[in-house]
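Removed from the display is one protein chain of the complex; every other protein chain stays in position.
As written, the chain order gives the labels A, B and C, with residue 1 at the start of each chain.
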Amino acid sequence: MANIFPRFSNWLPIKILVCLTIIAASVVSGMAYYFTPKYTRVGYQPTQPVAFDHSLHVNQLGMDCRYCHTGVEKSSHSNVPGTQTCMNCHTQIKAQSPKLAAVRESWKSGNPVPWVRIHKAPDYVYFNHAVHVNRGVSCVACHGHVNHMEVVYHAKPHSMGWCLECHRAPENHLRPLDQVTNLDWEPPAGTTQREIGEKFVKEWNVKPPVSCSGCHR
Amino acid sequence: MKRTLHHPDSKPHGRTYWRSLGEYAKTPDFEEWLHREFPAGAAEWDQDPLSRRNFLRLMGASLALAGLSLSGCRRPEAHLVPFTQSPEWVVPGKKLSFATAQPRRRGALPLLATTFDGRPIKMEGNPLHPMSQGASDNFAQASILDLYDPARRQHLTRGGKKVQPADWDAEILRIREEAKSTAGASLAILADEPLSPTRERLRMELLRQYPQATWATYEPLAPGRDLEACSLVFGDNSEFRPNLSAASRILSVDCDFLGSEEGDLADTRGFSSGRRTRKPGDSTNRLYVVEPRFSLTGTMADHRLRLRSSAAGAFLLELARQIRAAKPSAELNSLLSQSPDLALPEGVDPAWIRECAADLVAHGKNSLILTGRRLPTPLQALVLSLNSALGSIGTTLLVQPRRTTPSSHINSLAAKIRSGSIQTLLILGGDPVYNAPADLNWPALQSSVPNTLHLSAIPNATSQAANWSIPGTHYLESWGDALAADGSYLCIQPMIQPLWAGESQIDLLSRLLGQPKPIGPALVRETFAQRSAQPADKIEQAWSDFVREGFLANSTPAPATKAANMSAVAGLLSQIASSPTEDPTSLEAIFMQSPAVDDGRYANNGWMQEWPDPMTKLTWDNAILISSETAKSLGLKNDIIKGILVADVVQATLAGRTVEAPIVIAPGHANFTVSLPLGYGQDALGPVAQGAGFDAYRLRTSTNDYQALGLELKRTGRTRELAVTQEHQVMEGRDLVREASVPEFEKNPAWVKTVGMDAHIPKNQSFYPNPKMDGMHQWAMVVDLSTCTGCNACVTACTAENNIPVVGKDQVMKGREMHWIRVDRYFTGEPETPESVSQPIACMQCENAPCETVCPVNATVHNDEGLNVMAYNRCIGTRYCANNCPYKVRRFNFFDYNQRAIDKLYWGPLAPKGTEETIKLQKNPNVTVRMRGVMEKCTFCVQRIEDAKIAARVRARDSDDLKIPRGTLKTACQQACPAEAIVFGDLLDESSEVSQQRALPQNYSLLEYLNVRPRLTYLGRIRNPNPAIPGARTSYVTSHGHEEGHAETHAEPKSDASPHSSGGHP
Amino acid sequence: MSRSSSSLFGLGAEFSSANALLGAAEKIHAKGFRKWDVYSPFPIHGMDHAMGFKRSRVSLFSLIGGCIGLATAFSLIYYTSALNYPLITQGKPYFALEPSFPIFFELTILITAFGTILGLLLLTLLPRLHHPVFNWDRFQRATDDGFFLVLEAQDPQFHSDSSRKLLEGIGGTHITEIFQDPEESPHPVRAEVST
Partner (left out) sequence: MRADNASAQAAFAKAADYLERQPLVSNHRPLSWITQHVCQIVEERAPKWWWILTLVFGGMAALTPAMLTYLVSTGVGVWGLNVPVCWAWDITNFVFWIGIGHAGTLISAILFLTRQKWRTSINRSAEAMTIFAVICAGIFPAFHVGRVWMAWFLAPIPNANAIWQNFRSPLLWDVFAVSTYFTVSLIFWYLGLIPDLASLRDRATTRLRQMVYGLLALGWRGSNRHWTHYEKAYLILAGISTPLVLSVHSVVSFDFATSIVPGWHTTIFPPYFVAGAIFGGFAMVLTLLIPFREIYKLHDLVTDKHIDNMCKIILLTGSLVGYAYSMEFFIAWYSGNPFEIYAFTNRAFGPYWWAYWAMITCNVAAPQLFWFKYCRQNPWVVLAIVMFPNTGMWFERFVIIVTSIHRDFLPSSWGYFSPTWVDITLFIGTIGLFVFLFLLFVRFLPIINMFEVKGITPQADPHDPIHHAEEKQPSLASSKEVHA
């Protein structure tokens, strides 16, 4: 009888093992990176029908978030402004700018501007804007520094784990109520976010829900 | 690492998400509606002073559109569609409530409509109005689904062909010309009875313009004999309504005043208020019921006597004599002077009547006798007179001015049609082709009129038979007004533009009068101006109050105190005949209202079809109800085969007319009497109504609209499978519903703890240290079994609030109904004369919830406020939780009930996917619409709790007061319950109603020995029997002392009362 | 296939029965050979002793596996249920031993099994698909009814002639020189087998 397998086949098990280990490691790390909202959501930056520049309107013109997103303090939903809101100013300012052609068209036809949605909670998640902004959670906590964005993109993962991070330790994000829409706010010199946050947690009795019913109904 | 991704330009289109409301259907109808609903240009908003009701762009930014156009495999592109112009009042994503009212034939129901981004999604009672006080009923809840019923999709048609609105305008002109030329003699109008003052006003104007026009009203279940009797006794222009809150002794003779035909919310509320026995010494009312079939009222009775309806006369005459004996008076002598001397019906003990009469007399003005409003006029007149003799007029029986002006009867209209004088017949609402008396042969009659027009919110048999079918509006789509049962003036305001082009009755009438097409509430405002009698400068404010609050304050007429004209009644009494002897070949038939579909108007409403009849638990069908003795003598039976009720089908013949129908053996039904529920068998109405039940109207004639003699039932040898939600209706000696008589309660207020297994619970039961639930509130619910009438309004309210899907007859038969709350019905006592108890069961939110520990993925866990929460998106559907739930309140989505047609569930992916667009509009956006394969259950309306908590936090801002104010939060079932039997609230608030009720000695947990610690507990039912009544059952408590043995003390009478209790218990 | 003396793997002998092989093994062991092995279709009772083996170390791997399994199970359950996301289910403690026991047990068993197999493969250096003994044509009966003994050439006491005589002396038949195939590359772990 002769050997069925050539001598080099004795190498195979260890080679296969090494390959499998590498493949498994890359699959796991790849999934952990590419299949989580940290990758799938963060950075999403679609082209909008109107090249609205948040940094111009907020930083240079000093507009407050709530000028356009009027419902944010009252409703679960933070509305996108209607064409009317744009036209309040743009009938006077840059009234003929080609960039605003779509807005004017909408104003004329009555068809809304089809903004592309960036932030979207799944249908089974009931996020409420009002309760966050009225209790000292700034826009920046979830949307990032929109005031510096020329084109808005998805800045935070918005995964459940990410939500829970804050719900378990709200002190890391609370700020005075009048600074909620001031996205560039920093804790005053000599204090840290944590100290301020802990003070608010105590004074305002902040108890974010961590059970299912807080967000899923 | 920022990547800029550019989506290709694409139109929003694509797929439906789990909870997706956000998809424009590309059906032309729907688009057409969208255009009308959300007029594009800004200009229209300005023109219309009522912009707030010119409602909102449906896709208000909260409802994004999901598309499948994938770019870079990351996410589908979605669009935000904001309002071009922000409508007044509206904050996208926030709900608003508006007052309105649902017209009813006997008094409109004041309601609030909850709207979400311009869609009405839920009806609630109007808490400001005394007739509702926030409660509502099944039909009010279900009416929201009617609004969105896809079967309403219709066009103006003439002879079945679609015509243009201009043609219709021309037709109106033609009718006007024709009517003018005949002074109206050629014009007849047959209308339903919505009790609308504006319509009444327009009717009078119409009759002024066309003096010879005929105006007939027809309501199949309101023949008006109550009005006839009342005018006889109390003079013309009067009507009566009971005031049960003042009644401490009530005798109901064939009057289901807790049911939906005879009763209204105020009746239930009034009755319950006298039933709320909290501590020994509290007064408790007493209810005697004499009736042929077991009604909801019968279940609440302390003494129930089953009696054929035709024997009611003999019973009442004897009662009158006994009252006279107990309280002799001249007027009673005169009343009874000509009364026939009828023998008492078989099986009725004169002592029963004597003691009952004595009890009524002893309570004088606080006693009340009620009788069915469709019973013969002499009986009703007699009862009104007896009430007068008892002194109850003004206390328990209120006489008030009549709210309607008399009009012709359908019979006289029929005669006119036969004479050939009618050229144009306009039918406003109703469905006479389906439900007119069979002897009129209405379909032929109607087709003999050259031109018939039917205005209806939902196309029905009459629309199909008419030349012109005119789409009508739902009450939530149009302006209107109505009168409540107490005569107060209610506002009906629209919540949404008509989904499919429609016209309201008053708009049509005003056009017939030659007025221009009315805009908004102009017609109602005119009526309002007349009725409110406000000076011109205050009218604007008064109007806005009227619209905001939903009714005109102080518009309830004061009850009159009138003496009964007994001599007028005396002559009538001779008409009272005795009941024929019991004969299995010649039965008594009773045409009963169906508590599910009313007179048939809700037959295409999936919620009401699937809603279990409170007594028979029958869904998707009606059936002839008979007693078990009658069934036996006719050789008929019900079987439970493989868990399905298989009923014999009989041929019912009455005066030569025949229908075929299944029979259901109803415990407590009078012998040789059968009940035929009306309203089913309407295949023409729509896909939901198709195939459901039989049409009992085909046996009903103008003279026999309630009760008829000489019915014959013949076996056909065939059977029909019926879908019942509860096959087993006896408690098997288990301590589920705990009852005590008043003396027993007074002897031991904590009797509930001595019953059944609870008597054996060892102390210190828990094995573990329990993790603390440290929430700010601790939610709990208490259900008072003494006041719960078992009306099932909680079931419909829950269905509407929580997006509960309709699953269809086949699935119900399989035991897959989805209701989160159900009302268990048990029969107790003797099989021949059973008593009945009802017990609403929702998720008990057990503190030690057995469902939680078995879920492998933590999809159902406890939150810190004591709720057993359910994360649908985590659930993988092992169904283990449902197995381990001792109360069986969990429901499983065996199929994609929300996405697939219920008749194609088994087709799987081959069935078209998706919901009717309009049905989607009804869905509560705050509750996840569950998909196939997940478990679901009651969560104490966690969406309402969370809303309230969020509201409290938003209000609190930088303060620490986050408590939800007491009384501001109600669950859907609690809010609907007219009996206020359901109380929900915070246990940490010691003075909350729920804390106080939980502290009562009669509070008990169901299956307490399991130590699951339910947060939903029950107050034991306290009955108030009269020991003097022969055969009265006075002992309800079967205590389990520790010294006794167990087996023999489970002494609840073994009952075979239920027809469905077959199987496994030899 | 070229066969030079440098590629001589060893000298094989066949024995008639398990008993004969056992006797032969005792003798070879007594002679002090290190690199040799016996081959039989089934494990022969007493052979380990005859060849002077100590207890197999597989059990050590099993023990380590078991400990890892238990530790994994404990830390998994404790971290997820009591530390990371404590959730109230049926009012039970966030962590308790009783309900954790089944998973402790199962994971312990599972990783023990893995450890055992891993230990076996490491200690036997299997899988090894190619081996010089397979070049001996009589050797295929080693999995049927043959009993073989192979002295390896690398053993310091090995000498072609004397070893052949030794094998003959202890009852070996069909004494054959077994040659190694030319090596394409060195064996990843060790060129030859010895325990």
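FYI, a residue touches a chain if its C-beta (ideal position, glycine included) is under 8 Å from a C-beta of that chain, and two chains touch if they have at least 3 such contacts.
Since the structure is predicted, the reported quantities are computational estimates derived from the model, not experimental observations.
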{"item": "Contact list for the unshown chain, restricted to visible chains", "value": "A, B, C"}
{"item": "Residue among B:Arg324, B:Arg525 or B:His728 touching the omitted chain", "value": "B:His728"}
{"item": "Omitted-chain contact residue, chosen from C:Pro102, C:Gly169 or C:Pro182", "value": "C:Pro102"}
{"item": "Touching residue (missing chain; options B:Gly235, B:Pro771 or B:Pro886)", "value": "B:Pro886"}
{"item": "Sites on subunit B contacted by the missing partner chain, in the whole complex", "value": "640, 642-644, 726-734, 736, 756-757, 760, 811, 814-816, 822, 824-826, 839, 841, 850, 852-858, 861, 874-880, 882-884, 886-888, 890-896, 905-909, 931-935, 1006-1007, 1010, 1012, 1046-1047, 1050, 1063-1066"}
{"item": "Contact set of subunit A toward the excluded chain (per top definition)", "value": "1, 4-5, 10, 32, 36-38, 157, 159-162, 164"}
{"item": "Interface with the unshown chain - residue positions in subunit C", "value": "17-19, 21-22, 25, 37-48, 51, 53, 55-59, 62, 76-77, 80-81, 84-85, 87, 89-90, 92, 99-100, 102-103, 105-107, 109-110, 112-113, 116-117, 119-120, 123-124, 126-131, 133-134, 139-145, 193-195"}
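Here is the rule we go by: only the chains that are shown with their structure count from here on.
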{"item": "A-B against A-C, pair bridged by the larger set of C-beta contacts", "value": "A-B"}
{"item": "Chain centre separation in whole Å, for subunit C relative to subunit B (CA means)", "value": "80"}
{"item": "Rounded Å distance between subunit A and subunit B, as computed from the means of their C-alpha atoms", "value": "46"}
{"item": "Distance between chain centroids, defined by C-alpha means - subunit A, subunit C (Å)", "value": "58"}
{"item": "Residue list for subunit A, restricted to those that touch at least two other chains", "value": "211"}
{"item": "Shared interface positions of subunit C, touching two or more other chains", "value": "87"}
{"item": "Subunit C-touching residues of subunit A, taken from the complex the two chains share", "value": "1-14, 164, 210-211"}
{"item": "Residues on subunit B engaged by subunit C in the complex (per definition of touch)", "value": "766, 768-771, 773, 846-850, 852-853, 855, 858, 861-864, 1013"}
{"item": "Footprint of subunit B on subunit A - complex, ascending", "value": "40-41, 43-47, 70-71, 73-77, 79-85, 106-107, 109-117, 120, 122-124, 126, 128, 130-131, 134-136, 151, 153, 177, 200, 203-205, 207, 209, 211-214, 216-217"}
